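All protein chains but one are shown at their positions in the complex.
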Amino acid sequence: MIELSNIKKAFNQNQPNEYWALHGIDLNIEAGKVTAFRGPSGSGKTTLLTIVGCLSRPTSGRVRFKGEDISGLPERFLTDIRRQSFGFVFQQFNLIKGLSALENVILPAFPTGRPRAELVAAAGELFDQLKLGHRSTAKVEWLSGGEQQRVAIARALINNPEVIIADEPTANLDTALSKEFMAILEGFTAAGKTVLLTSHDPLVVESSAVHRVVGMRDGRLIDD
Amino acid sequence: MRPSTVALGFLAALSAVCLLIFGLFFRSTAANEEKLQANRALVEKFGLTDLALFTEARYTRHPTQADLHSALQDHPGAFDHFPSGSLLPPPAILTQSHAHLAGKTTSPD
Partner (left out) sequence: MRIWLEKQRHLIDFTLASLARRKTKNIGLLLAYTLLVFVLASLTLFTHALRSEATFVLAGSPEVILQRMVAGRHDLIPPGYLDKIGRIRGVQKKEGRLWGYYYDPVLNANYTFMARPADEVADGYIMVGNALARERGLDKHNTISFRSYSGKLFTFEVSAVLSPDAELLSADLVLLSENDFRKFFEYPDGHYTDIALSVANPQEVRTVAAKLSSALPDSRPILREEVLRTYQSVFDWREGIILTVLSGAILAFVILAWEKASGLSAEEKREIGILKAIGWETGDVIRMKTWEGLLISLTAFLLGFIAAYVHVFHFGAAVFEPVLKGWSVLYPKFALVPAVDGLQIATLFFFTVFPYTAAVLVPIWRAAITDPDAVMR
């Protein structure tokens, strides 16, 4: 579903602090499966995920999504694809403070112009599935870590994307909540969604919910 | 209620009031017309030349009739002694050249 050909990414190119995060990644990611990226910090896992999820472009190389080359697309189309097909759950959650959980969840759908009532209903369903119904009107800064993560997940799902990308999803959670998260992952697979995630956490990487583990070190893939 | 509805509704109401103001203004009422005409008639009847806005001093009362010396009657810069000095510039006639007064008469006195 997602094909990466010789992806290279550099930061601060042509400047004294030039840094290559990725040195040529070739990878095929299967649809409908959970793929975990494992590796120490600085191995380029997060950078790879941002490129796959259309949050940034590779310095060289190609990304193909469902057969279509997306790395060269103009910003408008890239954003469209990102909005429709990818849902992000950030490590820091990145929820907008001062707004309620509901407002945060429906935010990604605003540019689509869908009627508000429809969005509120879809959010309501997600809240029910993620057991957040009672907290929908609370301001996000008052929610617990686990609740915030579930809000972040709900936000990632509001546009019904095919691919979920999660960066270090269990880094801020205790064991119980981590296990709950893995259960949610299994739910995604059951619904036919593709999941990409990064983690150092053995609980995640060695879980049965994960179908494939890809190792990375110093911007390169390690054969696993 | 959805915040955007409130905001847009409020703006629409304000705009409507503004349009009303402009609409009302363009249709000046009969009473106003009467008042203006009555005042104009009064001006004609009594031969008035100034509004009674600045009644502080004699020379601020009739700015159009002021002569060259009026502004300095009491004190240099006296026109600005009163706040009215900063509201009304000296009438144009006072700042014009008076060269024509230096001409010869055509008829003997």
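In order of appearance the chains are A and B, and numbering begins at 1 in each one.
Keep in mind that, in the parts below, a contact is a pair of C-beta atoms (placed from the backbone, for glycine too) under 8 Å apart; a residue touches a chain by one contact, two chains touch by 3 or more.
None of the values given here were measured: they were computed from a predicted structure.
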Of A:F37, A:F65 or A:F88, the residue in touch with the unshown chain: A:F88
In chain B, positions touching the absent partner: 2-5, 7-8, 10-11, 14-15, 17-18, 21-22, 24-25, 28, 32, 35-36, 38-44, 46-58, 61-65, 67-70, 80, 82-89, 91-93, 100-101, 103, 105-107
Chain A residues touching the omitted chain (full complex): 46, 49-50, 55-57, 75-76, 79, 82-83, 88, 90-91, 94, 96-99, 103, 107-116, 155, 159, 167
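Simple rule for what comes next: only the chains that are shown with their structure count from here on.
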CA centroid of chain A to CA centroid of chain B, Å: 70
